[in-house]
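Missing here is one protein chain; the remaining ones are kept as they sit in the complex.
Let's look at chain A:
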Amino acid sequence: MSKSSAFDVVIVEDEPYLASLHRDFIEQNFKLRVVGIAATLEQARALLELHQPPLVLLDNFLPDGQGVELIDSPLLKSFDCSVIFITAASDMQTCSQAMRSGAFDYIIKPVSFHRLRSSLERFMQLVETKRHVKVVDQTALDRLFNLPAINIPSASSTKGIEPNTLERVQAVFTHKPDISWSVEQVVQEVGISKTTGRRYLEYCVEMGFIVVEMQYGNIGHPRRLYRKKIGA
């Protein structure tokens, strides 16, 4: 990270003790400066207008309204501001609303500082990247804003794939390479559930081990069959 002045942060949280804890955590660990703590929506609006900070920690339950209203407001859209939306576990429905409005991150209360740290790290990464990428093209921009998704390691598609089961699935195709299998037949052979079977088959397709075939002919929809790719 380059030497530079700290970024402004506004904390919107009506529990003063919690707010000051957050402030201490932020200022001790990151190059961020908390310029204001708002306990109400009204105070939050005033502070945001005054400081136009690049980051706001936004709690949802406030005495005079819901924080989620702010995310969509023209005020936040008027300058480049990232929102870390914080709400209680019992209020995940609001998270779904916040997601549609496009907050930077969503954290469930009680806030794990570990989780908050990673969120703030990603934010720092975002602003640093922005600073260095002088010419911003559309793809770069997309990449920046899809930062959370990009953080998934490419190998993550192996999630839910066990080598043992995979081997057994592959064995079905290796033993009879000329036969096209339906999902039902494969899961029966291997002894796994249909939903799990689909995941392994799709993984094998991704790996290029098998291919999808469509079988037309019978009434209704075409049947989808899997067959070992020649040479795989």
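Here, contacts are C-beta pairs under 8 Å (C-beta built on N, C-alpha and C of every residue); 3 or more make two chains touch, one makes a residue touch a chain; residues count from 1.
As a convention for this text, contacts and distances are computed from a predicted model.
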Expected UniProt protein name for the omitted chain (select from "histidine kinase", "SLBB domain-containing protein", "Putative Fe-Mo cluster-binding protein, NifX family" or "Urease accessory protein UreD") would be "histidine kinase"
Touch assignment to the omitted chain, from A:Leu50, A:Ala171 or A:Val212, lands on A:Val212
Touch with the missing chain holds, among A:Arg100, A:Arg131 or A:His175, for A:Arg100
Answer key for A:Glu15, A:Asp64, A:Glu167 or A:Glu184 versus the chain not shown reads A:Glu184
Among the options A:Lys31, A:His51 or A:Arg224, the absent chain makes contact with A:Arg224
Interface residues of chain A toward the undisplayed chain are 89-90, 92-93, 95-102, 105-112, 114-115, 146, 148-149, 151-152, 156-157, 159-161, 183-184, 193-195, 198-199, 202-203, 205-206, 211-214, 220-222, 224, 229-230
